[in-house]
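Below is one structure, written out as structure tokens; comments come after it.
Note that one protein chain is taken out, while the other chains of the complex remain in position.
Here is chain A:
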Amino acid sequence: MRLQKATAFALYAVLELAANPARQLTVVEIADKYGISAHHLAKVLRDLGRAGLVEAVRGVGGGYRFAGNAKRLTLMDVIRLFEEIGAETDAATPLVAGQDIAAGLRFVLAELDAQTVATLRSISLSTMLKLIGRRPWAVTPSQPPARQSARQRR
């Protein structure tokens, strides 16, 4: 799954700010850390501010700080501000009678979308920050058992 640029920038910013809610960061500080466009990030932060997830701090040393509840806000809550996940858009397109191949493909793709939505809804910002702290990508993941050949299964 690939997120749109604005969505990814929003997740970077919200998680960066939620990691330390007392701290305020400028657009440039966040943009420099992630190597992204400050101009684009500024627009994303304004959208996040309108949604109440961050608040602008004015004056010298101003910037943004986290304004949400990290234990309640999920990755899906942030993503939905910027894009729709597949199932939401596909369901709005009616199928024409006789399009069995299209219906079958939609059925299979809906499996993936349902898994994606369930995963994004289940991970709060707080859980995501804990996961980042554990760095599970640095550990060898659990592997599925080696497949047996048809001869071995017999």
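Here, a contact is a pair of C-beta atoms (placed from the backbone, for glycine too) under 8 Å apart; a residue touches a chain by one contact, two chains touch by 3 or more; residues count from 1.
Everything below uses one rule, namely that contacts and distances are computed from a predicted model.
For the chain that is left out, the UniProt protein name among "GNAT family N-acetyltransferase", "Leucine-binding protein domain-containing protein", "Simple sugar transport system permease protein" or "DAGKc domain-containing protein" is "GNAT family N-acetyltransferase". Of the candidate positions A:Gln4, A:Asn20 or A:Thr119, contact with the hidden chain is made by A:Thr119. Against the chain not shown here, chain A presents residues 74, 114-115, 118-119, 121-124, 126-127, 130-131, 134, 136, 141-146, 148.
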